[in-house]
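A single protein chain has been omitted; all remaining protein chains appear in their positions.
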Amino acid sequence: MNPLRRVTLQTVAALTAGLALPLRALAAWNKEAFQAKTAADALKNLGIASSAESKDVLIDAPQIAENGAVVPIEITSNVPNTKSIAIVIDKNPFPLAAKFDFSEGAAPYVKVNVKLGESSFVRVLAEAGGKFYSASREIKVTIGGCGG
Amino acid sequence: MAEPMKIRTTLKGDSADVRVLMVHPMETGLRKDASGSIVPMHFIQEVAVKVNGKLAIEGQISQAVSRNPVFSFRLKGVKAGDKLEIAWLDNKGERSQIETAIA
Amino acid sequence: MRLPLALLLALCLAAPGARAQDSKKEIEKYQRMIADSSPAELFELQGEDVWKKPQGPRKVSLERCDLGLGAGVLKGAYARLPRYFKDADRVMDLETRLLYCMTTLQGRDGAQASRTAFGTADKPSEMEMLSAYIAGQSRGVRLAPGATHPKEKAAYELGKALFFYRAGPWDFSCASCHGETGKRIRMQDLPMLSKPQYARPVVAAWPAYRVSTSEMRTMQWRMNDCYRQMRFPEPEFASDATVAVITYLTVNARGEPYRGPGTKR
Partner (left out) sequence: MRAILFFAAFALTAPVLAQDVTGVLKRDFHARGQATMDRVDQDALQFVCTKFADKPPAELAKLLESDQMKTFVFPAGSLVGDWKRGEKIAQSGRGATWSDPKNAPAGGSCYNCHQLSPQEASYGTIGPSLLRFGKLRGDGPEIQKYVYGKIYNAKAYNLCSQMPRLGYSGTLTEQQIKDLVALLLDPESPVNK
């Protein structure tokens, strides 16, 4: 089934000077959190002192990845009023992989491809009402193909 | 030069699934090129999604996001024809933006 | 005494069996998820730009390139390749034909274009983008490579002979890995490419985005890297030998609706 044909699709040439840039509204990239070398430091720099494990934070990802360069992860938070979602990959050299802030017009849902340097726990932290809710999942990175 | 992006939206009732593809090397700063020299870090740091001019999602990401990033998001309270803008900014200050109508 | 031993053995054997089943399911899930979130389409977009961009000493685009259905006709053209081209008097696959158009239409240096045919993270390949774009114009069209002209028949026969030819320090042929059904290398299922039912879904998904290198890869690349892993010397890009193997594989896959560009590990 050709997805291109199934849905309407429009692409527009990127970046023209006249367009308003949404990025101007962005908060600055959280350098301290992203450059932290341990998951604990990353969480500290995100202002996450503690979190409660929650069944309402869902991670859908394969348990085995044939290649660590692309590991698809789908995250849904069913915690009411979720404001943000952070993804932390424990064993990566810089564990914090991404943080998404959701305004009213967006569901607390994201799917993204990430890199895993080696087999690792992937932790997700959802923020709602000033509290943090977490879920984690182990993903094994295997050697695929001929390995040559 | 701004690299192309591609957006696909699927409207279901008043919510829309949005998938966006971006061309970007997402260099970690650890890879060596053919001549053996380290390729410097080069990765998207910020991603923004706006609906009808209003910010809906802002993402901060690291070099751990895969090369040629693909994101899926879900928007609520939208209808066909709503204006959708997506933009990214990388650590070298390069940026790209795309605009489409939700369908 | 016999019964407990048999039971014990059964228990021992059951555990790894169950694990293997789970692994297989998880790998399938991985493959499904990478296909769902593949950036393959981006290469089609980029390929369209390359197709339309004036290049070479003659400063013309490839838009007048005849891929077999007439100058500039893209719709369904990929599904009819490889095929015999009278102007070149040889059987050509997509990349061989593109190379021909680059040299004859645009006046570019063929050797130079061949050298950059396989992209790297540092140097993206025009050929790979073009292949994605052009192949995408055949989505849903059944594969019908040329198989009637004497040179098309000869290419098929040569491709078949090459497929089974064992040589090199490791005594490999293509069939060493693709000659039996139900086998795998590491976690990777190996299609038995000599049999149509197994060749069809595989061939119909190339070119393909490979997540291991984050590159769009073509059939010429697939031939090149298989021969590398077979410990052979390197095949010439767009040579009669590589075109012959591609012809053999595509004829085996005949009738399958094209559904690429795909996504692979």
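Residue numbering begins at 1 within each chain, and the chains themselves are lettered A, B and C in the order written.
Here is the rule we go by: contacts are C-beta pairs under 8 Å (C-beta built on N, C-alpha and C of every residue); 3 or more make two chains touch, one makes a residue touch a chain.
Everything numeric here is computed off the predicted structure, so don't read it as measured data.
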Quiz item: What are the shown chains that the left-out chain touches?
Solution: A, C
Quiz item: Looking at C:42, C:79, C:98 or C:162, which makes contact with the chain not pictured?
Solution: C:162
Quiz prompt | Contact partner of the left-out chain, one of A:80, A:130 or A:147 | solution = A:147
Quiz item: What is the set of subunit A residues that contact the non-displayed chain in the whole complex?
Solution: 64, 66, 140, 142-144, 146-148
Self-check item: Touching residues (missing chain, whole complex) on subunit C
Solution: 16, 19-20, 23, 158, 161-162, 164-173, 175-177, 179-180, 182-188, 190, 227-229, 231-236, 239-242, 244
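Quick note on the criterion: only the chains that are shown with their structure count from here on.
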Self-check item: Pair joined by the larger number of C-beta contacts - A-B, B-C
Solution: A-B
Quiz item: So what's the Cα centroid distance for subunit A and subunit C, whole Å?
Solution: 33
Quiz item: Approximately how many whole Å separate the CA-defined centres of subunit B and subunit C?
Solution: 29
Exercise. Please set out, as single numbers or ranges, the residues of subunit A touching at least two other chains.
Key: 11, 69-71, 74, 111-113
Quiz item: Residues of subunit B touching 2+ other chains?
Solution: 4, 6, 66-67, 69-70, 72
Quiz prompt | Contacting residues of subunit C [partner subunit B, same complex] | solution = 37-39, 41-42, 45-46, 49, 120-122, 211, 214
Quiz item: In the complex formed with subunit A, which residues of subunit B make contact?
Solution: 2-10, 15, 28, 30, 45-46, 48-51, 53-67, 69-78, 85-89, 95-101, 103
Practice problem: State the interface residues of subunit A toward subunit C in the complex, per the touch definition above. | Solution: 2, 4-5, 11, 61-67, 69-72, 74, 111-113, 142-148
